[in-house]
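Below is the structure I would like to discuss, written out as structure tokens.
Shown here: the complex without one of its protein chains, the others still in place.
Here is chain A:
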Amino acid sequence: MQTIFSIGADALAYGMVLFVISIGLSVTMGLMKFVNLAHGAFAMLGGYIASYATQSLGWHFGFALLAAVALCMILAVPLERFLYRRFYGASELRQVLMTIGLTFMMIGIANWLMGPTLKTIALPPSLQGPVDIGFRSFPAHKIFAAAVGLITALGLWLLIERTFFGVKLRAAVDDAKMAEALGIRTKAVYAISFALAIGLAAMGGVVGAQLLPIEPQYALHHMVTFLVVVCVGGAGSIGGALAACLILGMVKTTGAYLWPEFGNFFFYLAVIAIVSMLPNGLMGRAK
């Protein structure tokens, strides 16, 4: 019984970390219709900034997290203006090739600047070590990551479904020309959405760094996982991504406990089953 609770807690925590890291990609792919395979590279960039800020500059984790998100969002503006904007509406293959090229460049730069070894982010004492949650001890930073995931989910849902910006974004995505005719500055809406997605990537990279450590190959190592979350959840659906992360977290954690020798067999079996039954993902809109 205790083991079942234990696996449940691990699954929940893993699923939420997955959500924090993948949700930005769901925003770009679902709302902006852009296949941004460089998403993981921005998560890595955020991680490197936070690692440098906490380890070399001695900043507090909270400030480092804010700095990582802010710097990545600032970098996203010129990148969107001069590079990504040229590929809006382009074929998916061209988007994939451009962003995978960008990923390899960022891997190379990270390797050159920061070296091939992995970097850690110094956590404040309150997030270090185990916390007693009644039936077992549990890593404190995982509870923090899960909380960040929940707040992000709620915040994004409110932003997209309940604010005027959300209305404009959805209008710009559904029919850019009509939206523009109605006076919506679609370019600005896209730029803000892109920066927001990059900021989410950076936050995910920092918050999830204990589980997915920051190293130059980060983007390639975890790319498939991010894509699987978006695909299973339904691109652009926050509830879908959340559900996907929790289901996949449960399958992966249970599989790793009961049948570790099967590797990721059950994980991918679940992915195939869900995607073949629901081609648009759990909560994706039909095209």
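Quick note on the criterion: a contact is a pair of C-beta atoms (placed from the backbone, for glycine too) under 8 Å apart; a residue touches a chain by one contact, two chains touch by 3 or more; residues count from 1.
Rule of thumb we're sticking to: contacts and distances are computed from a predicted model.
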According to its UniProt record, the missing chain among "Amino acid ABC transporter, periplasmic amino-acid binding protein", "Protein-export membrane protein SecF", "Electron transfer flavoprotein subunit alpha/FixB family protein" or "Cytochrome c oxidase subunit 3" is "Amino acid ABC transporter, periplasmic amino-acid binding protein"
In the whole complex, not just what's shown, which of A:V20, A:A53, A:L212 or A:A270 touches the removed chain? A:L212
Based on the whole complex, identify which of A:P130, A:G155, A:G239 or A:P279 touches the chain you can't see. A:P130
Touching the missing chain, which residues of chain A? 3, 6-7, 10, 13-14, 111, 115-120, 129-130, 136-142, 210-213, 215-217, 221-222, 252-254, 256-257, 260-261, 263-264
